[in-house]
Structure formats: structure tokens, C-alpha cells
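What follows is chain A.
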Amino acid sequence: MALLEVRDLSVVFGRKRQKPFTAVDGVSFSVAAGQTVGLVGESGCGKSVTSLAIMGLLPKRGVRVSGSVTFDGTELLTLSDKQLRDRRGRDLGMVFQDPLTSLNPVIPIGLQVTEVLRRHRGLDHKKAQAEATELLNKVGIPDPNRRLSEYPHQLSGGMRQRALIAIALACQPRLLIADEPTTALDVTIQAQILNLLKELVAGTDTALIMITHDLGVVAGLCDEVNVLYAGRVVERAARHELFADPRHPYTHGLLGSIPRLDSARSAKLAPITGSVADNIPWADGCAFAPRCPNALQGCVEQPPELETQDTRLLRCYNPVLPATTAAKEG
Partner candidate 1 sequence: MLRFIVRRLLQAIPTLIVLSILIFAWLRALPGGPATAMLGDRWTPEREAQLNAALGLDQPIWVQYWKFLGRAITGDFGNSTVTGLPVIEEIGRGFTATVELSFFAMVVAIGLGIPLGYLAARYRGRLLDNLTVVSTLIGVAVPVFFLGFLAKWVFSSQLGILPPSGRQDVEINSTSVTGFVTLDGLLTREFDATIDGLVHLLMPALVLATIPMAVIVRITRASVLDVLDEDFVRTAESKGLGTATIRRRHVLRNALLPVSTTIGLQTGLLLAGAVLTEKVFVWGGLGSLLAEAIELKDYPRLQALILLAAVVYVVVNLLVDISYAIIDPRVRVGR
Partner candidate 2 sequence: MLHTGKKRVRKAALIGLAGALVVSVSACAESDRGDSGSGESGGTLVFGAAGKPKNFDPIFNDDGETFRIQRQMYDTLITYKPGTAELEPGLATEWEPSNEGKTWTFTLREDVKFHDGTDFNAEAVCANFDRWHNLPSAAAQSQAIYYGDVFGGFAENKGDATGEPLYKSCEADGENTAVVNLGKAKGAFPDAFGLTSFSISSPTAMEKHNADEVTQTGGAFSYSDYANKFPTGTGPFKFESYKPQNNTVTLVRNDDYWGEKAKLDKVVFKIIEDENARKQELEAGSIQAYDFPSPAHYQSLEDNGQKILSRPNFNILYLGINQEGNPKLKDVRVRQAIQYAINKKQLAQNQLPRGATGRDQFLPDTLDGFTKDVEKFPYSQEDAKRLLKEAGAENLTLKFYVPTEVSRPYLPNPQAVGGAIADDLEKVGIKVETVLRPWNGGFKDDVQKLGKQDIHLLGWTGDYGDAGNFIGTFFGREKAEFGFNNPEIFDALSRADATVDDAEQKKDYEEAAQKIAEFIPAVPLTSSPAALAVSPKVHGIVPSPLTDERFSTVTVEES
Partner candidate 3 sequence: MTPKLLQRRRERIDELADAGDAGVSLAKDALRRMRANPVAITGAIIVALFVVLAILAPFLAPKDPRTQYAELKNQLTPESIPGPMPGFLLGSDQYGYDLFSRLLVGAQQTLIVGVLATLIGVAVGCTLGGLAGAFGGWVDTALMRFTDILLSFPSILLAISVAALFAETNQWTVIIAVSMVAIPVFARLLRGAMLAQRHSDHVLAATALGVRRRTVVFRHILPNALTPVIVQATLTLATSIIDAAALSFLGLGDPDPSRAEWGLMLAESQQFIEVKPELAFLPAAAIIIVALGFTLLGESLREALDPKKRR
């Protein structure tokens, strides 16, 4: 059985007298222990909201969450606030995008690490301190003893992200969600952090959900990839399959907009035209249709369903043909 089972998750934002906005629209996926799953898509596609919904970190007011999220057999969505707090940090860990703003600027790093240890593992001050040193060491922060008493602004960006990872992994959670963990970092640092994450999860039972807009990140890390568009999963496949043979025009476009070492020098980058602002509601058809090079008349009459095609899931009436991928570009 999968460790985390997300079924038909929907998140609707909307206050009184405001038009409701569906950020996540019936997303389902699952993660098994030790597996790394990617959620990929442009900003606003609902990938971060999905992660927050799993963690129970969405605001209470003005948000409706439906569907089901089961973690190790427990339904998370109906847990009380208290029960959820007991899980977060212990079973579920999360690493956020911007390490500078995600760390409290006015308390020392040490406290930010130890507080989670003391909360969930009931360590006393001394033990927590020792454990924290160990943790910082493990995430590759040099001179961890000194760093413990320092404040976030005294650390470099990469160092901060390492600290955040240390915090998220402090209680050896069974599921770690990393939400764009490298976006705010220098390119050189990005690789280090990804490698760190990879090392830390490798060989453990910890499941990892990697949220990113960057397919490059997914390429090096994920076992399985979910591509999200406008709140729905449009394509799901194993990593190699997806990279070798993207079927959904959106996935195709995403890959096409990344420079590839293996493509010809003369090959032009093919960015996806238009923007999310052009979307049409799923109820009226395929949300991606207005931007889609393969769009058919039918695409805007009836929304496509997520259907199994070979070994993958695909939501498209007119997918990119497997064979034509490279030839067309030429």
C-alpha cells in the first residue's frame, strides 16, 4: 500500500460575495515509502496548494478542501488541529522555497532546529542541542556548533536551505515535501542542494514529493512525475518515459522550452505561447486548449478525462505522437 494516497483532492478559494476560484481540481496521486514523486507545472497550476493541503497548512477561512488524503491509512483532512500538529514535523516534513524568509530572522538557528526536536521527541535542552549539531553536520554545514547560535542573516543562502532541510528532517519524517527548494538559490548551489536531498532520502524509507516548475530538477531525482495544469493532472508517467516521450502538448512544450544538450545547435527553443491568463475553465473544455498547438474543435466542447494510455496517464484528445517528437523540430 502506498504511504500517501491523494484522492480527488480539490481546493476552492473564495470568500463571501467573491467568485470562487478552484486552485486544485480533483487531483489524485500516491507516493510509496522510499519513492520520489514530482509535481511539475507553471506557477499557479496548483502544485504548491496541493502540498499545503496535504500538510494542512491552508488557511481555514475562505478555503474549501474536499477529497481525501490518507497517510499511512489515516485520513489527514478530517484530523483535528491538535492531531495534525502532532503529525507535522514528525511524520510530515516540508522544505520551502525561499530559505531567507522561511527562517525566523530574530531567533538563532539552533532554537529553530531544537524546537522541533523538543516538540516531537521530547528531548531536553542539552540533548536537543547535541542532536541539532549532529543534524547540521549531516546536512553539510561546517562548524555546526557555532552556527547554532547564529541568526539566519548571518548564513549564506545555500547554508540557510541546508538548515531548513535539517529542520524538516529533524524527526526523520516518513514523507518529505520539498516545494521548489532550489528556485531561490544560485545555480551552482542548486545542484549541491539537490544532491544533498538525494543523498538524504536514498537508502531510507522516506518518501519525497518534489514540487518544481523545473523539469531539470525532476530529471535527476524523481521516480514518477505528475504534470499539473490549471489544477488538474494532465500527464503522469515514470521519469524516463516522460522525458523520452512526452505526450501531452503541455508537457511537450515544457520540455521544448528547456535547452537540451542533446539537441542540435540550430534548434530553436519553443516556448509555450500565451499565458495562464488565457485558460478556459475545465468545465468548458480543456483549460490548455487556447494555448495548445494541437487543439481540436472538440477540445473546447468537452473536457478530456485522465485516461490510461500504455503505462501512463494522459488527459488529452490529441496528444503529441510518440514518433514525431524530434523530427518535427528539424
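Assume contacts are C-beta pairs under 8 Å (C-beta built on N, C-alpha and C of every residue); 3 or more make two chains touch, one makes a residue touch a chain; residues count from 1.
Basis for inclusion: all candidates are chains of the complex that A comes from, given by their letters.
What you see is a predicted model, and the numbers here were worked out from it, not measured in a lab.
S.K.: Thinking of the complex as a whole, which of 1, 2 or 3 is in touch with chain A?
M.R.: 1
S.K.: Touching residues of chain A toward candidate 1 in the complex: what are they?
M.R.: So the residues of chain A touching candidate 1 come out as 55, 57, 81, 84-90, 92-94, 96-98, 101-108, 111, 115-116, 119-120, 151, 153-154, 164, 167-168.
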